[in-house]
Every structure is written in structure tokens, then in C-alpha cells.
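First the structure, then my questions, so here it is.
Only one protein chain is missing; all other protein chains are in place.
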Amino acid sequence: MRNGSLLTIQDLQTHFFTGEGVVRAVDGVTLSVRPGETLGLVGESGCGKTVTALSILRLIPNPPGRIVGGTICFEGRDLLRLPEEEMRSIRGCAISMIFQEPMTSLNPVFTVGEQVAEGIRHHQKVSRREAWDRAVEVLRRVKIPDPARRAYEYPHQLSGGLRQRVMIAMALALGPRLLIADEPTTALDVTIQAQIVDLLMGLQEEMQMAVILITHDLGVIAETADRVVVMYAGRVVEEASAEQLFETPLHPYTQGLLESLPKLETGKRHRRLTAIPGLIPNLLDLPTGCKFAPRCPKVIGDCWPTEPELREIRPGHWARCILA
Amino acid sequence: MEPLLVVKDLKKYFPVKKGLWFGERADVRAVDGVSFAIGRGETLGLVGESGCGKSTTARLVLRLLEPTAGEVHFGKTPVFKANRKEMHQLRRKMQIVFQDPYSSLDPRMSVKEIVGEGLVIHRLARGKEKTDRVAELLEMVGLGREHMGRYPHEFSGGQRQRIGIARALAVGPELLIADEPVSALDVSIQAQVINLFEDLQRQLGLTYLFIAHDLRVVKHISDRVAVMYLGQIVELAESDELYRNPLHPYTQALLSAIPVTDPKTKRQRIILEGDPPSPIQVPAGCRFHPRCPKRFDPCDTEAPVLREVSPGHWVSCHLY
Partner (left out) sequence: MRGLFSGQGRWSPGIVLGSAILLFFGLMALLSTLLAPYDPTRIPERLQGFSLLPPRGDHWFGTDLLGRDLLSRVLYGARISLLVGIVVELVVTPIGVTIGLFAGYFGGSMDGVLMRTTDAVMAFPGLVLAIALTAVLEQPGLLSVIIVLTAVRWTSVARLVRGQVLSLREAEHIAAIVALGAGKGRIIFRHLLPNCLAPILVAMTFGVASNILAEAGLGFLGLGIQPPMVSWGSLLAEGVVYLTAKPWLCVFPGLAITCTVLGFHVLGDGLRDVLDPRLRS
């Protein structure tokens, strides 16, 4: 539907079959990523942003999870119909992913150089020597100081920030066209967060890759994303360019998220925060109509019976709300 | 105004063994000479990155840890000199709310038992009186009587934080230490809990020591803010003043690292080089100098002291 895109997800449905019922973690997500752009994927815990990312790579743990519907087109091929071997050659090569917790994603018994080189050798027929040299080169690219020496160190010898750089190096070693970054800065300290965000954005420009940046931090999104998709309860509730979204958020949930952030500007201290009332929704017990209705400050009678469609309200600005 | 809490030159070193057998001993200087005071009804924010010693400071103030050196006075009582009986009384007056809504509640106790624990320990209420008091506390934090019989795993993160707050309030404290109380919560829930803290302060006249790494949250809730780096306070000022006029290069970097939710303002970011050094090997001179973009001659040899450079604005930096 949207031309010239690198990745198009159509009506993706990923469900988890648990003892208590079917958890529809992702229920009809449609989005697309153009080559070279940064798509921000925002939402709170349980909104389905990570499951969407894992679905793209077909890394949903089965059981209990399964992709039950939809298509994921990457460069013209439907990833959901590829045989597993072909999928394996795409993972880490054309599409790669970095995770929130760099310590658990690295193997403690191998040096970081070995781990980066291993990834290269996994996808390309190169000699050990050559893979190692390229690994050091990638470590240099992610601005690890003294990479030739650091390559010989083990993950526990590195700080959290450096580990996250190693993760990025592993993800970028083969020059992916799409990088999925799942909360890449959440586990890091504020000053290190800034370093990593800066690094990622620099590398993206340098390597001309598309990035899906998953985060709950609206600030990081505002600084980095070209377009933003806001998710709630397994659905896309709003999609817009970053400017549009932060200037005129259309969905009451997006508005609520923005308003609930404490403001830094002076002189407003002790002004009450505008919180979104209620709890993060329970995916086993969702209302039939708009999923945000129980927490929505603008809810009207028409919100309850049927779920609103995601509509294009203004060019390029979509929202799933009857009031928009 | 008489301060409620005075902390003087507080130090806590944790000994660590280097090497496997007879290696030399070293100290982790988690807290290394921290001083501040909090007035009655005031909120002092304590910010810093992980490992800067802010949580250790909280535990020292409550005497959950014994200090290496220094003093803490609660009102007129010297906390570290208090005997058993005095300490027991002090525990009613100082309480804490923790960061992790999962590990901070005993998974095997019902909400009623968790919140009522303080009432039982200090023999404040029993039987029906206890039940009523617990119900009252739960309502105070936005939960209800119907939640009393349930267990922690039945609640969401935000609700668990509310239970933790109710447990702390049960004994009627004057000082509440909040150690990263909202960092584990989702954005929309964070705002609810911050509002709850502010409402409770107004209703009960509480004094807060509010610890967080998120400067945005700390600035919102605090009257004054202290910035910690490697076991020491590097800057302390009124929160508006600190935001408007940050003096220490570290505070400036922290403030500039906060992402702004407006894609059109391209802020001037100060990106610090490297990582915070380990508190085992504290740099000589100013502890911040290896990462400081403005370091100059005396910084690597001479340690600056915390000085009041304008009324109420303290900074520990050779630039001022």
C-alpha cells in the first residue's frame, strides 16, 4: 500500500496461548519503514512493541506464542513464508536487532572480538584472520577506544556503555539494511544514554540503514525519529511524522503520555502532573470498543460499542480515535 | 527554620578483597563525605547515576547500614548514637519507599499483613482496629479495603508501589525517603505516583528525601536538588536555580542529556566522554576531572570543596 518501503507489516497478529487464555499481544498491526529512515515505536509495557519486533525476525517463542495472521514484507519478500534457513540468513545480516540488556545478550566465556568475528563468519565465508580484522574494524566504528586491545577482553571487563557498543558492533558488522533497536538505552545511565543515541544516529547516517527504535522514552523519540508509531494494547493508535506527533497529537493516549511527563521549564513546580488514570490494560480482558476508552478523559458513548479504525486524519497523520 | 534532618560528613567504605587469596584490600568509597540538611516539610532531591552512592546514603540515614564516619541527626537525636530503644522509636519517624515494586513486597504475605506489619511491630493497633487502619491507609494511597486479602503478584507495578507507600505511612513517619520510587514504572503510571507523593506531602506535612536518576522527575518534585557524583555532592541548589543556572560541568552535562520532547528544538548537548570511574579507584584531585570538558590546571591534583557561591547555591568546582 505504501510504495518504496523497505519493510511493510500488514495486519500482523501475534498471539500467545497461555493457560489463562489467548493473549493477543499484537492484534492487527500495520506499519512500514522506508529505506534509511528512523521509525520510532512507542508505548508502555505490554503494548506489543517488542513482540512486533520479534515477529519481524520470527523470534517469537513457540509455544506459547505464534504469528497467527498478517504479512511482513521485507524487500518484496514475505518473511512469514520463508523457509527457516533463508530466515536465518536474513537475521543478523539484512535485519539485525539490539536488545535492552547488553550483559545477558553477550556470551560471558568468549572475548568480544571473537563474538563479533563469529557473527561475520556465520554469514560470510572468510578466514578467521580476516573475520577478526573486520571485527576490530567494526569495534572501531562504534567508537570503542583502543579496539585492537579491547577485542581481547571479555564482556564482564567492559562497562555497560561499552557492552552496548559491542552489541551495536555485532548488529552492524554485516551492514544491515534494517536495524531494530529495542530500548537500547533504558538500562544505561543518563550520560551514557546520550552517547549511545548519538552513536546510533551517526552510524545510521553513515551506513544509510533504516532503524526501528523501540522505546518508552518520548524524549529519545523526539530527538531521533523521522516518523513515530504509538502502540496501545497490541494496536497502532497513532502514526505521524515526529513533528506532527509532538506538535498536534491526535489520540488522547498520545496526548496523555506527553502531558504526564514532568516539564523542565522553570516556574512550574508543584503544578500537578496530568496523569492518565487507571491501569495498564490487561490483554486478557479488553473492552470491545476502543481499547483506551476506560482510561480516556474524552470518552463518549460512541467509543464503547465498536473499535474505531486507524484513519488518515491529515496527510501522513493517522489516528485510531473517533474524535480525531 | 530548624532542619528535620542533618547529615554531616557521612562516609561509607565497603572493604573488598582484590585477588583470590591474600590480595591487597581496597575500599569501595560508596559515600565519601556527604553533608546536607532537610527542613521540615521540604523535599530534597538527590540525583546521580548508578553507583554514585545515593542509595547507600539513604540506607545510612535510616541506619540500615552503619557508617564508616560521619553523623546524622534526626531532629535533636543523633541517629548513630541512639540505643536500641531510641532507635526503635526513631524507626517510626523515618520510613522508606523502595525502587523495585517486585522485590520490595514479601510475595508470601497478603496486603493486609504487609501494610499492617508496622502497626504490629510498634503495637499501634490490633484486631479490628488494625483492619480499619489498614483499610484507611490503602484508601489514602488510592487503593481500597477490597485489596486487603490479596497478594502482591495480583497487582501491577504502580499498585505495588502504592502498597509500599501505605506500609511506610502506617507508623506515621515524619520523614519519608523515596529511593527511585518511580523509575521502574511506565510513564503514565509514573505521573500518578508522583502526584500521590505530592498529595500525601500536603495532607500529612511529610518531609521527603527523594532519590532518582531522572532529573526531570527530581526537578518536578523537589524544593532543592543535590547532585551526586562518585560518593560526593558536587552541586546543591533550589531546583529552579539548578535548572536555570547549573554551575558544575557534571550538572550541565546531566541537564543537557535529558531528551526534549520537541523535535524542533535542537538542544546543545554536552556529551561526556567515557564512563564513571569505579569507586574503588577514585581519581585524584576533582573526581570528575577525567570526564570534564572544562578541566584546567588544578583539577587533577587538588580536590575542590563544596562552597556556597551564591545564597543557597553550593558547588564543588575550581571554576567558581
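Each chain gets a letter, A and B, in the order it is written, and its residues are counted from 1.
Operating definition for what follows: a contact is a pair of C-beta atoms (placed from the backbone, for glycine too) under 8 Å apart; a residue touches a chain by one contact, two chains touch by 3 or more.
None of these values were measured; they are calculated from a predicted model.
In the complete complex, the residue from B:P107, B:G127 or B:P311 that touches the missing chain is B:P107. In the complete complex, the hidden chain is touched by one of B:K8, B:H73, B:R91 or B:R133, namely B:R91.
For the options B:D27, B:E71 or B:E117, the residue in contact with the chain missing from this view is B:E117.
Remark: the residues of chain B touching the chain excluded from display are 59, 62, 64, 87-88, 91-92, 94-96, 98-100, 103-110, 117-118, 121-122, 151, 153-154, 164, 167-168, 171.
Convention: only the chains that are shown with their structure count from here on.
Our note on geometry: chain A versus chain B, Cα centroid distance of 31 Å, whole angstroms.
Chain B makes touch with chain A in their complex at residues 49-50, 156, 158-159, 186-192, 194-195, 198, 213-217, 219-221, 239-240, 243-244, 253-254, 256-264, 269, 271-272, 275-276. For chain A in complex with chain B, the touching residues are 44-45, 159-162, 189-195, 197-198, 216-220, 222-223, 225, 242-243, 246, 256-258, 260-264, 266-267, 269-270, 272-277, 279-280, 295.
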